[in-house]
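Only one protein chain is missing from this complex, and each of the others stays in its spot.
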Amino acid sequence: MDLLRMMDGLSHGLADLSMFPYFDMAHYIVSMMALREQPGALDVSRASPLACWFSSMLYCFGGAVLSGIMLAEPAVAPLSNSPTILLASIVWYLIFYCPMDVVYSCAALLPLRLLLSGMKEVTRTWKVLGGVTLAQNKYKDSLLVMIAIGWARGAGGGLISNFEQLVRGVWRPETNELLNMSYPTKITLIGAVLFALQQTHYLPLHKHHLMLIYTIFIVVNKTRMMLTGSSASPFASIESVLYKTLFSGHSPYAALTGDFKTPCSGNSSTGGKTSRLTTKESSENRDRGCSLKAKDESENTETADDKKSN
Amino acid sequence: MDLLRMMDGLSHGLADLSMFPYFDMAHYIVSMMALREQPGALDVSRASPLACWFSSMLYCFGGAVLSGIMLAEPAVAPLSNSPTILLASIVWYLIFYCPMDVVYSCAALLPLRLLLSGMKEVTRTWKVLGGVTLAQNKYKDSLLVMIAIGWARGAGGGLISNFEQLVRGVWRPETNELLNMSYPTKITLIGAVLFALQQTHYLPLHKHHLMLIYTIFIVVNKTRMMLTGSSASPFASIESVLYKTLFSGHSPYAALTGDFKTPCSGNSSTGGKTSRLTTKESSENRDRGCSLKAKDESENTETADDKKSN
Partner (left out) sequence: MDLLRMMDGLSHGLADLSMFPYFDMAHYIVSMMALREQPGALDVSRASPLACWFSSMLYCFGGAVLSGIMLAEPAVAPLSNSPTILLASIVWYLIFYCPMDVVYSCAALLPLRLLLSGMKEVTRTWKVLGGVTLAQNKYKDSLLVMIAIGWARGAGGGLISNFEQLVRGVWRPETNELLNMSYPTKITLIGAVLFALQQTHYLPLHKHHLMLIYTIFIVVNKTRMMLTGSSASPFASIESVLYKTLFSGHSPYAALTGDFKTPCSGNSSTGGKTSRLTTKESSENRDRGCSLKAKDESENTETADDKKSN
């Protein structure tokens, strides 16, 4: 009884929490550290501060830009919010150009990085919910639109990463967040589905309760992943079962490939009709994709939560 | 007299025809079969069902998305139409993941494929006309906008194919539907011009008569092309004359290159000023374009109406 009442109070407190400025700042810091740890990003910050700034803004406000384009609302809208842009620009400057690199070095210390990453995850809840609510105002009861906008808001930086990279002169067409979904993109999609179901009353939960549960889950999970250095998704087994049930229907060799998380090794065994249709080019693409992926994974073991801190 | 009255009745009947659900379903089936026959598409459907679904939706609703972006209307609008999205998703699932591959195998049988392709062509008339009318509501009497939106609606999947391929991890910058226009894109452009002229009363025809004539033409032509396996455009000679009259003005070697359908072989003979400006890179691009094109054509002879069934 007391526990329930405490939970209720806690969830109300959380729902009334303001993201600006502390949580937003944590989001900017963690995002820009992730950008800075991208291969070649430091060179770009030297060669063209403007490209670096624009790329950083896409990392921080990519969700707002993407959902703006999807809903035919001005893509420049985030620029009109002066306090947030100013804050993000100051963070950008300190992370990339601070004398002696003090700010980056401090923020990269594990305890501080843990705290900041946790705070950044909290903003995810607000962004997803904001997207879902925005979509509901425009498209009453259209579940798919609500999920799409909630997802775009929460994981926009990842979803437009191909174009964000293009700003920095990098082009990796062989991969994107739909082909190789990262953990933050996945968890955001799940959040968008949950909040969309809650808003349309298919999920019998109060909004602030769902916010509390979802926030605790993503913060705890993120912390666990950073501490153990593991990039294993907590949904791997559910995904595997779902995949085997739904998407391994027609192919007689599906049993061979098994898990859809290994498309590289799997492809070599997809003989017959498929290979006949596969041109040399696309197989090259795939090979490049695989070698890149292998490289990414080896990098991940080094830089811990490089890619994951989207 | 009787024939005319019969024609009139037929055209009124056609104009009142509802596309949903049967004709729309044929459109989805044929589009997704074309996607499935793209090199590498089956691998993507195994590796990432979500990328495959998104790619399929771009094949089916690309026209609505593109015309939405051009008119600053929400790009997510097609998602809000639940029945059509549901129908398209069911078709997508059955084409890609049906146990024993029953659905694809059946639909690939020539008689059924002929029927479905014919029905899909019928939807083209509705889409083009829908686009033209939509543009007319926004931009009174602006012929160019009406043609652009009608074209985008009817051939959107082809026009955005570079970005649809990007979803699947494929990037072919050396070609696009403006550089190498395929038959469906061409016939849609002609339809958009005709309907725009009709709507602005430059073409003295009733709307339902034009719909009947255009529909019969595209269905008959599509059937003929599928049966003979020829990809020759019925407008080749008109195009050639138009091209020679209008676009071979300044170059003294235009007579050598002759037909603009062979830019690959033609380029080698474009000496003088052009070759001086052509860098190594762009010639590589062109070479790749040519070899790709040659490959495409050799594929086309195999998979009959792979690319054409856009």
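Labels A and B are assigned to the chains in the order they are written; within every chain, residues are numbered from 1.
Here is the rule we use: a contact is a pair of C-beta atoms (placed from the backbone, for glycine too) under 8 Å apart; a residue touches a chain by one contact, two chains touch by 3 or more.
Bear in mind that the values here come from a model prediction, so they are computed numbers and not experimental data.
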With the missing chain put back, one of A:80, A:137 or A:245 would touch it. Which one?
A:80
Of A:17, A:166 or A:238, the residue that touches the missing chain is A:166
Quick one: which of B:71, B:85, B:116 or B:226 touches the chain that's been left out?
B:71
Per the touch rule stated above, chain A touches the missing chain via residues 37-51, 54, 68-69, 72-76, 79-80, 82, 85, 93, 96-101, 104, 166-171, 292, 295, 299, 303
Touching the absent chain: which residues on chain B qualify?
69-72, 135, 138-139, 142-145, 148-149, 162, 171, 173-176, 178-181, 243, 246-251, 254, 257, 260, 263, 266-267, 270, 273-274, 277-279, 281-282, 285-286, 289
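The rule we apply is simple: only the chains that are shown with their structure count from here on.
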Measuring centre to centre with CA averages, how many angstrom lie between chain A and chain B?
34
